[in-house]
Every structure is written in structure tokens, then in C-alpha cells.
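The structure appears below as C-alpha cells.
Yeah, one chain of the complex is gone here, protein chain that is, but the others are all in their spots.
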Amino acid sequence: MPGISAEGTDVMSKLILALGFVSTFSLATWLQPRFAAMHGNQSENQSALAAMMGDSRRLFAQQFFVKADAYFHSGAYPGIFDAKSGDTNKAPDVDMADAAHGQGESDAELGHESSYLGRSDDWIEKLGRNFFPTIHTHLDKPGQAREILPWLKLSAELDPQKVNAYVTASYWLRHDPKHADEAEPFLREGLRANPDSYEILLELGKYYGENKKDPVRARNLFELAWAKWQQQKAAEKKPDELMGSEILGELVRNARQSGDTQRQLHYLELLKPLATDKDSVQKQIDALNAGAK
Amino acid sequence: MNNIFAIATVVLKEMYRRKDFYVLFVLTALITLVMGSVNIFHDDKIVRYLKEVCLLLIWISSLVIAITTAARQIPAERESRTIFPLLAKPVSRNQLIVGKFVGCWIACALALIVFYAFFGVITGAREHFWPIATYFQAVFFQWILLGIVLAMVLLGSLVFTAVSSNATICFIVVFGIMLLGGHLHKLAANMHGVSATITSVIYFIIPHLEFYDLRDWIIHDHGLVAWGPWGLAVLYGLIYSAIFLGFACLAFRRKALTL
Partner (left out) sequence: MAEFFSTPKNVVHVGHGGRAKSPHFHFHFSPIYLYSCPVKAVVEIKDLRVEYPSRELGQRTKVAVNGLSLQVAAGEVFGFLGPNGAGKTTTMNVLLGFVNPTSGSASIFGVDVQQPIARQRIGYLPELTYYYKFLNAEELLRFYAKIFNIPEREREIRIDEVLKLVELDHARKRLIKTYSKGMQQRAGLAQALINDPDLLILDEPTSGLDPLGRMKVREIIQRLKERGKTVFFSSHELGEVETVCDRVAILCQGELKTEGTVAEITAKHQMNLERVFLKIVGYQEE
């Protein structure tokens, strides 16, 4: 039969085609890195995928990383139009990663209506707020953090250069006794893609130090991380100062554990210019010097 | 009433004799199952991302079903000329519009029930948790949203001549409202002069479809939505559906039916 019904079917088939395309596409993004890993020639395959997706791959990776952060906040999460979202790209990285470093938002904020919302201006907004999560919670009950892992993994697979994804995932994996051992292969994978990443080396060091109780390997990794950090500093790549101080902090702790005062002092001296709280570093140095005498 | 249900029945018959719904359902189920079988750090309890994927597919599929079904109703009647023998019988044009709407809306309800049953089984198998009341709130909300969309599309099918352009425009409008609808007043606050006024007028005129999206709510187990606001939003949606239907009837009333 001619005519509209044919046209109607036409629209339908187009839409199904589009849907099918989207789904095959997402499937491909899932499967492709797996095959790549299977065949071992990652670089070649990845360039094929990269060619297909181009730079949008990075965008997706960032999107999934943000998704992970939203999950971390149980869905109560500022959108791009919310007041506190001026720096959309940075905010989530910092937030979830902060939690990963044990220094998230103050607990006082938790359990209340999220502060990013501000006051509602009209009845539409007021009504609408009943229908999306606004209670600020963190996914930190035992075992809950696993829910964010798929997004981090996806993010890392789409953009292997996304160091944050490896590090954050590893943090959550390491803190879940059932998954601690998964952290290492994932970090190694990240390291293969980012051989110069001091962040990943630091995280790997923590894995050996804290989870594996292997201070020697941990120390090697921390030292390597510090070397990479310094390399980048020398190459004027402006490495993250906070990270630098964290690496040194770990080295200090590692030295303290093995009772090596000399090494401890060495790293404390290095730490001093980077640290935010220079006085306390100085005090530690003084205390050590006093102890040595 | 009798006429409206007779017309609605024909829409339903068409719906279940076409393959569209089955294709979309199988696609949704298949993708969800594939995603569910993907190994993530050897953890088989991870459920939220699965919910996310499944709900996204359900949303897209149900919108595709609603928009394409509604968009072709009146144009197909005109193109195949069945509208002539139909309107030559004691049926008013308003009854035809309302009958088509009711038919599409019931079809959407059936589709949603099937989709969410699948969702409940898949997620329940993982987390052993069935918040039935919350699911009801979510499904009903989505149904109300589809009602608004259907009425909008029916109106569009009387205004735009080509089915495909109407469907495309409606898709864009629906996605636009879902993404931006709730933020227009903030955009307006950053504008000046006429454009600010226009933006805030749009903000107050459009049906706020984003109300009805309880996906994050379900994914992150936030419990029940307060029934008071929930009921208000349902009422709000019904009013908008009625308004769009009213406009559709008006547009259809004086239209000369020739090819």
C-alpha cells in the first residue's frame, strides 16, 4: 500500500536504525578494547576505534567519569546550569578524587539538601525538586562504592589517557577487601598507557604498601613516582604540587616505617617547599634532628 | 464514549499487529542483557549501571513508540482515505482525535508495563529488592509524560503535513525540554532585555516534562517520592495533555479533508 503508512513505517525504521546504531556503537566501545587486549596489539586496534570516534571518545570518557561522581553522590549532583558548577570539568574530578584521598567535604553537609541548589525561585522549580535526588549522600557504605566502578572502567577504556579514572577506581577497589586484588592489574593497564604517570605509580605504591604490606616494592614505586614528578617539573609541565607533596609524604612515612631517619629527613626537606603547612614539616624535621642527637 | 473506544481499539490492534514494539523490546532486552553480562572487576552485584542502561533504553523506546505511533495516526487515515468512510459515519472530528489519543495512550501503558516488568525482573534478580510503590510512581509518571507527548504529536500531525518532519520536530522538542526545560529561568537570569523575557515566558509556558523523569530516583534507591507533589505533577500533566488535545481538536475542526 502506498502513501503515509509507508512513510510512517519509514520514520519508524529510521528511528530503529538510529537506535540500533547507538546500541551497536556503545556495544562496540565496550567490546573493542576487550578484543584489543585479547590480541595484544592494542595500539593498532585502538587507533581504529579512535579514528571511528575521533575526539568524541575523550568527551564520552569525561562524561562517564562525571557519571561516576554523580553516582558517588547518589544522583544528587549539580548539572551544568546549577549555581556551583562554574568549572564543570574540574569540580567532579576534585570531588570524588578528594574523597579518594580521604579529604572530601565536611560531614556536616551530608544528609541535607544539597547546597548547590540554592533557593527555588518559582513554583515550577519548587515542584520539580521533589522529583530528583537532592539529599546529599555519599556512596560510602560498605560495598556500595562498587556501583561507580563500571563508569570509571568505561571511562578508562574510552580514554586510556584518563589517569584519574584508573586512580579513583583503584582507590575504591583497594578499600573493598573483596576487590583489593583487582586494583593492581587495572593500575598496570593504566601504567602501560601512561608510563610517565606519577599518579598511577603513587597509587600502585600505596597498593603494595597498604594492601600487600610490601614496603620495599612500595618504596621503589614511590621513588619512581617522585622521579617522574621531578622529570615533569624539569620539563616545565607543571605537575600537580599537591600530588608531589603526597608522594613525598608517602616516602616519608615509608622511611619512618623502616626506621630510616636519614631518608626521612631527606624527603622532609624536599617536602618543605611543596607543603601547604610548612611549619608542621619544619617541626617534624626539628623533632627528627633533636631525636638523632 | 462508545465511538472513542471503538477508535482506540483499532489503534491498539494496529499496535500489536505491527512489529515495531517487539523490535524495540527485543533490542532493549538484548542490550540490557549484554551489558549485564559484562564483567566488571568480577563483581556480579553491581546493579546501578545496569538500571541506568535499561531505563535509558526504556525511555528512548517508549518515546519512539509514542511519537511514531501518534504521528502517523491522522496522516495515515487521510492518506489511505479511511478517514472518509469513518467521518461519513456519526463520528465527530473531536471524537476521532480523542479516540486516537486514548488508543495511543493505552498502547503506551501496555508497552510500559512490559518494559518495566522486564526491568523489575532483571534488577530484582541482582539486588533482591523490589520497591513496588516507587516503581509504580515512576511508571505512572512516565505514562503521564507520554500522554503529554502524544497530545503534542497529534496536534503536530495536524499542523505539519509530513509525518517525518512532525516526528523529528517532536523528538527535538521533547529532548530539548527534558534537557533544558528546568533550567530556562536560570538562562533567562543571565540574559538581558527581550530575549530574557522570551526565555522566561517559554519557561512558564512549556510542559515541564523533566518532572516525570524518576530515573535517578530509582537508580539510587531514594525511596518514595512524596505523594503530594507527585499527585500535583500528575494533575499538571493531565492539564497539559488536555490543552494540547483541545488545540488539536480546534485545528482539526475547520480543516477541509481533501487530498
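A and B are the chain letters, set down in written order, and residue numbers restart from 1 in every chain.
Here, a contact is a pair of C-beta atoms (placed from the backbone, for glycine too) under 8 Å apart; a residue touches a chain by one contact, two chains touch by 3 or more.
As the structure is a prediction and not an experimental result, all values here were calculated from the model.
Visitor: Of the residues listed, B:23, B:38, B:56 or B:91, which one is in contact with the missing chain?
Guide: The one listed residue touching the chain not shown is B:91.
Visitor: Return the single residue from B:132, B:205 or B:256 that touches the missing chain.
Guide: B:256
Visitor: State which residues belonging to chain B touch the missing partner chain.
Guide: 2-3, 5-6, 9-10, 13-14, 17-18, 80-82, 84-92, 254, 256-258
In this text, only the chains that are shown with their structure count from here on.
Visitor: Rounded to a whole Å, what is the gap between the Cα centroids of chain A and chain B?
Guide: Each chain's C-alpha centroid was found; their separation is 36 Å.
Visitor: Along chain A, where are the residues that touch chain B in the complex?
Guide: Per the stated touch rule, the residues are 1, 3-5, 7-8, 10-12, 14-16, 19-20, 23, 26-27, 30, 71, 74-75, 79, 81, 121-122, 124-125, 127-128, 130-133, 135, 143, 146-147, 149-151, 153, 173, 178-179, 182, 186.
Visitor: Taking the complex as given, what residues does chain B use to touch chain A?
Guide: Residues 20, 23-24, 27, 31, 34-35, 38, 40-43, 45-49, 57, 60-61, 64, 68, 71-72, 75-76, 78-80, 141, 162-164, 167, 182-183, 185-187, 203-204, 208, 210-214, 216-217, 219-220, 222, 225-226, 229-230, 232-233, 236.
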